[in-house]
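Please see the structure below; I have some questions.
With one protein chain removed, the remaining protein chains of the complex are shown where they sit.
Read from first to last, the chains carry the letters A, B and C; within each, the first residue is number 1.
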Amino acid sequence: MSIIEKQKKEVTIRFAGDSGDGIQLTGSQFTSTTALSGNDLSTFPDYPAEIRAPAGTVAGVSGFQIHFGSKAIHTPGDMCDVLVVMNAAALKANLKFLKPGGIIIANTDGFGKKDLSLARFAPTDTPIKDAKRSGYIVIEIDVTKMTRESLKDTGLPLKDVDRSKNMFVLGVLYWLYSRPLDPTIQFLTRKFAKKPEIAEANIKALNDGFTYAIATELFSERYSVDAAPIEPGTYRNITGNDAIVLGIAAVAKRSEIPVFLGSYPITPASEILQGLSGLKNFGVTTFQAEDEIAAIASAIGASFGGSLGITTSSGPGIALKGEAIGLATMLELPLVIVNVQRAGPSTGLPTKTEQSDLLQAFYGRAGEAPVAILSASSPADCFEVTYEACRIAVEHMIPVMLLTDGYIANGAEPWRLPKIGDLKPIDPRYEKDRENGQDATPFLPYKRDENLVRPWAIPGTKGLAHRIGGLEKEHETGNISYDPDNHQKMTEMREKKRDIIANFIPDQEMDEGSETGKLLVLGWGSTYGSIKSAVFEAREEGLDVSSLHLRYLNPFPKNLEKLLNGFDKILVPEINRGQLSKILRDRYLLPVEGFNRVRGVPLTVSELKEKIVQMYNS
Amino acid sequence: MSIIEKQKKEVTIRFAGDSGDGIQLTGSQFTSTTALSGNDLSTFPDYPAEIRAPAGTVAGVSGFQIHFGSKAIHTPGDMCDVLVVMNAAALKANLKFLKPGGIIIANTDGFGKKDLSLARFAPTDTPIKDAKRSGYIVIEIDVTKMTRESLKDTGLPLKDVDRSKNMFVLGVLYWLYSRPLDPTIQFLTRKFAKKPEIAEANIKALNDGFTYAIATELFSERYSVDAAPIEPGTYRNITGNDAIVLGIAAVAKRSEIPVFLGSYPITPASEILQGLSGLKNFGVTTFQAEDEIAAIASAIGASFGGSLGITTSSGPGIALKGEAIGLATMLELPLVIVNVQRAGPSTGLPTKTEQSDLLQAFYGRAGEAPVAILSASSPADCFEVTYEACRIAVEHMIPVMLLTDGYIANGAEPWRLPKIGDLKPIDPRYEKDRENGQDATPFLPYKRDENLVRPWAIPGTKGLAHRIGGLEKEHETGNISYDPDNHQKMTEMREKKRDIIANFIPDQEMDEGSETGKLLVLGWGSTYGSIKSAVFEAREEGLDVSSLHLRYLNPFPKNLEKLLNGFDKILVPEINRGQLSKILRDRYLLPVEGFNRVRGVPLTVSELKEKIVQMYNS
Amino acid sequence: MSTQKTVNGSPTNGNLQAKDFASDQEVRWCPGCGDYTILKQVQNLMPKLGLDPENIVFVAGIGCSSRFPYYMKTYGMHGIHGRAPAIATGLKVARPDLSVWVVTGDGDALSIGGNHVIHMLRRNLDINVLLFNNEIYGLTKGQYSPTSPRGQVTKTSPAGSVDSPFNPLALAIGANASYVARAMDRDPKHLQIMLERSAQHKGTSFLEIYQNCIVFNDGAFSPYTDKTQRDNTSLYLENGQPLLFGADDAFGVRLDGCRPEIVDLRSGKWSKDDLWIHDEQDRNKAWLLTALFDDNSSEGKLPRPFGVFLAEDRPTYEELVKQQIAAAIERKGEGDLESLLTGEETWTVKG
Partner (left out) sequence: MSTQKTVNGSPTNGNLQAKDFASDQEVRWCPGCGDYTILKQVQNLMPKLGLDPENIVFVAGIGCSSRFPYYMKTYGMHGIHGRAPAIATGLKVARPDLSVWVVTGDGDALSIGGNHVIHMLRRNLDINVLLFNNEIYGLTKGQYSPTSPRGQVTKTSPAGSVDSPFNPLALAIGANASYVARAMDRDPKHLQIMLERSAQHKGTSFLEIYQNCIVFNDGAFSPYTDKTQRDNTSLYLENGQPLLFGADDAFGVRLDGCRPEIVDLRSGKWSKDDLWIHDEQDRNKAWLLTALFDDNSSEGKLPRPFGVFLAEDRPTYEELVKQQIAAAIERKGEGDLESLLTGEETWTVKG
């Protein structure tokens, strides 16, 4: 049988197996190799909700999806071309993600009686046969047997031998997609530097998987995917949470403002606290507080002391911070609040994604308590947005809410390393010592500059001793004031100060298409990839659709209204029940239409494209 | 000099003095007597922000305003006709509330050197003279001297004698407005039943004040105010907070559902907890929790146990409850959350009023967490709205947020006592014992009825044991579910269940004017009186303006959209920065315009009328 | 409320067994997690309560431990993080007839929920608290908790935690608890006894259970569970009995004034009569017992006590509430709505 070599423009592969099967590692190795091959790519890990569900059960299935191509890639892919399953539960949980006629690579050893039963198949079920019957191409490999065969001479205990199964499978995949083995071989050598016998075994399994694919003519086709036209530069792969960690470290180093993170662990935000707690030598202090309220309160205390206070959490934890955010709006100190949104009200679906805390970000506090709001649109974008959020907080003496979500937080994509020198400087409003504290004109802690920003007068500074608090403050002096007109004035000033930020952010740019037209697709946050891809596809089909994606949610860029008015129809896809839609409808009185799904998962490109076409043609 | 007797349609009097001067008592006596005289009326106490500021200072001034008339009265009045001041500080703090040319009744004994200095007048200031020069009619009485004179034979210690000063002044006022002394005499006799000598002294001072006014020909005019056309019935005077207490007691008695209040004191909501803690024999249990979170959590626990859980607070405390409100939306248990709003973000101006927690009520939680929202428009209205909020919570198994504010909470007005039999029955969804718990078809805690309401299955009920929580639940079974489609479905159901409430509330009625026209003034909450009066005045001037006032804010009454569409322009006056405006603009895409003030005080009728006229004519 | 039952001590549906208290939900803890044993022992206890399952409620916060209610075939609520004591308080005040259990973790109870715990304890509601202490945040995958020892390396303390931890039982006594006790997952028999004692105590019973988190903090309690060490590190308290430990009760603890010290009974210098005699009613001594909190990973340290430290009789909160309600009704009669609405002063407008 001769093998047909095919070029592919894009491919999606999904690895799935038991949590113990090393799926995430397999996926990330495939990712590295793919990146080094010059493809554009996007990945998403699909962790089980349970910490460690019983082996072999559906609850215990771990997945990893990678979408790569010779063109620009913006999502991990709706459906996959190849599904790798290490056991019956993995097949059960993931078949729904495979395209019709797609390839299943199945580890037959994971389909024994016990596996079927653990996966809650009936003993008489034949899932592999059924899949074939449904038109999928099923490649059956007894991976366990083959790996044991491969490593039988290593003298390693069976437990360790079996741990190399994933490398055997990876070898097969590398052959199928014409990838080099070298990067993974180097990785394994590094990783197991202290256990060379393990490194060797893994490398052997990888090689043998590769040759097995050739020797047994498992496949009738073999694919290659050319390098994508990617902006030149040095890249690394990064998750959203890691990018936030780096963004904060960059702020600390670039601005020389000490950074203080007060946080309390919560899924899916914990990695930010975890990452920063390892960066003590970067001018970042982390404090794991007793709860979310203490977390933000400690950050406010630190900001009062001249640090940039940051707090990170997810929806339910952010809800607890509402009162303290209100305090911060009154104190007019820098503060960054990161909300890595998750699905559902209350505990909801903590490991799933959603964008339903936007209205909470706008309005989730008592009284008129304006904050600035930014959002990140992809894992790599988190770096720059975090930096921006910090810059705005410091330069405008205001709480800034930064929204990401579980999908961005855990998803990874290539990130072009920024030049450190290109990072905007950050200019804190520290007020200086007044040597003649006693006699000088009294210090006015709430005297504002032309942008309504008050000075940052931190303890230790001579002559500036003053008291601030949550009671309404008199204009300029900051003394308590119950005066009706003063309250009106201060309320307006706090709002205006937030709105003035619009002068310090870039104009909104179009993402796809022209600045006027029939249909604009407008998004924010993690729907970026889906929207971009769907609009791109629609445009390829000849529809004159445009799209733009908001990073600055409050205030909006100054030219937004103009852009919106340039379109007949506006579609706002969101993973919520229409929260940005509400804001836009109120603000601009435009009949924007929502495309809203709350299924705990990203919007798929196909459903979105369908909606775009339908709306375009209606 | 002969005295001219005049008829007045409406009068506003403001009593002001030191906190120790018995101003509130004087005001409430004048109120009772006025009510008994058949006038319509509205009152507002203006307490000092400090608990007990130093006597004689501006901070220590206590005020009480009453507006009464022979016509319908809806506000305590923007400005007063008569200002009674017991000392210099009272004049200083209150002169701004007096109409040009109005009457000042001044206790000259309160304008000595020390008084001027305490009130921060310069020693050379002559505030009384200045007032005269500014065109006010100033009636000077040395009340202290006169009272001491009046009571010199009682043998009472001077301290007690001086305490009767307020009754002397009240006597003068009673003469001026042709009011009977009897009601106050009876009150004093009751109040000091155990100290008859004190009662007598007070009565003598009252009588002597009355005769003093005649004898000394203090005034050139004397007024009378006829009875107003008031709906027949038995009336009492009531504050908003007290009306809520009674509303809750009525629910407990009428429904025979035990009521549990979990609360934490906060201004201006504390009186509800205080009032209910004295009603232990009414089926109401109160629990003063350690904080606001424990307060709502305990209410949720009690609701799970089959009580109607209620929690009361003000903005900052409500902010703390956001996470738990989210839980309640998932649990789908009855819960009533009362927010007596106060001014400002953060601690703000705790003793002042504002309507700026509306958006918090709508959106102040993580995720899509729909609750029902009602609001009270006046002190007396609180009774019925509270009852409604409880009914909806119980019958729809949903958290209901009830909004009032500091102005309603402390303000008082006549309340026509309801017939207990007229109170709607409240029908709890208690599920019954299942005798064969073990064998019967499994109980489905999230099986909904035609209104999407789930059963209330309380511990102790046989065969219904089940577990609920904040994780997303499977439709009907209530088991944990991570299924994407189920989450979508449940999210929609929770929302729809809230929206269905619209079928169980009355259609929106117009307050003034016709159902279509040029200008609609639309309000909610405590702006009711100001709006009604302003619209009434505008209509009297021939402007065809209409008004309606919302009680049900979420869901809105079903006919609201139709009503809104009947007008060319819509004006929404609010004591915030335009919160209901935002909701309406989003919902109906109508260019509603806001009239927004955040001055910690009610909107004045005059500023509002001015705005109405301007908008009408533009 | 017609459905409200009085607990009557005799189950109406026959002789219940442990399995009758197991729900149909799949248990979702990591294989080998200490939570399994505790679940089993609680299910074993249930029939002994003499209550119908519908009169029992388990309330939890959030955490691995807090999933407990799902596995009990009783009424249950999986609440929000840290708030179970407050939820349970409302429930118990409203429904004193129910047997209310709070299941919580060291993070849930002592970090975010600390305030509710101490207030529940001082109020002394008749609630049974099971604190699963694994000295780690399990559910969020391994951050240090308020009971993690200083220096512990976790995901959020890569260089070791700098927090000095709570001593949970000392905190509880300081908060005026009426009952505190300690048990461990690895001694299910003793755990069963402790659970039973907890259930019997009228008032808030605070039972700390050492629980092994096999994934993120395996072996945290091995000094007390390892066969080779436990004899010398664990001391089982029995009311009225001297404090003995070690193989063959070779050692004892005596009080030198208020300072506890280990004595070797084999030396002949000391006999059992010299030892500290445990008295569950003595608050001061219970405090001293909580101070036996040495780091037992090295030798020669004071042993860690297990058992009931304190069991004090004191009125429960809900009893006092009930009494006040009864007194109010006694004094004023059942509330008369009509006269309440009417208030003190009314006037009538005629039609």
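Keep this in mind: a residue touches a chain if its C-beta (ideal position, glycine included) is under 8 Å from a C-beta of that chain, and two chains touch if they have at least 3 such contacts.
For clarity, every value in this text was computed on a predicted model and none was experimentally measured.
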item	value
Chains on display which the left-out chain touches in the complete complex	A, B, C
Given A:F287, A:Y446 or A:Y552, the one touching the chain that is not displayed	A:F287
Given B:T267, B:T329 or B:S581, the one touching the chain that is not displayed	B:T267
Which residue of C:F21, C:Y144, C:F166 or C:Y179 touches the chain not shown here	C:F166
From B:T154, B:Q288, B:T477 or B:N559, residue that would touch the chain that is not displayed	B:Q288
Residues in chain A touching the chain absent from view	32, 35-36, 38, 187, 230-238, 246, 249-250, 253-254, 257-258, 260, 262, 279-283, 285, 287, 289-291, 293-295, 297-307, 309, 323-324, 326-327, 331, 417-418, 420, 430, 432-433, 437-438, 458-471, 479-480
Residue ranges of chain C at the interface with the undisplayed chain	111-115, 118-119, 122-124, 146, 159-160, 162-167, 170-176, 255, 257-259, 282-285, 287-288, 291, 314, 317, 320-321, 324, 327-328
Residues of chain B in contact with the chain not shown	50-55, 59, 264-267, 270, 273-274, 277-278, 280, 286, 288, 290-292, 316, 346-347
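Operating definition for what follows: only the chains that are shown with their structure count from here on.
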item	value
Distance from chain C to chain A - Cα centre to Cα centre, in angstrom	40
Distance between the centres, which are taken as Cα means, of chain B and chain A, whole angstrom	46
Contacts with two or more other chains, residues of chain C listed in rising order	62, 78, 80
Sequence positions of chain B contacting 2 or more other chains	293, 323, 326-327, 469-471
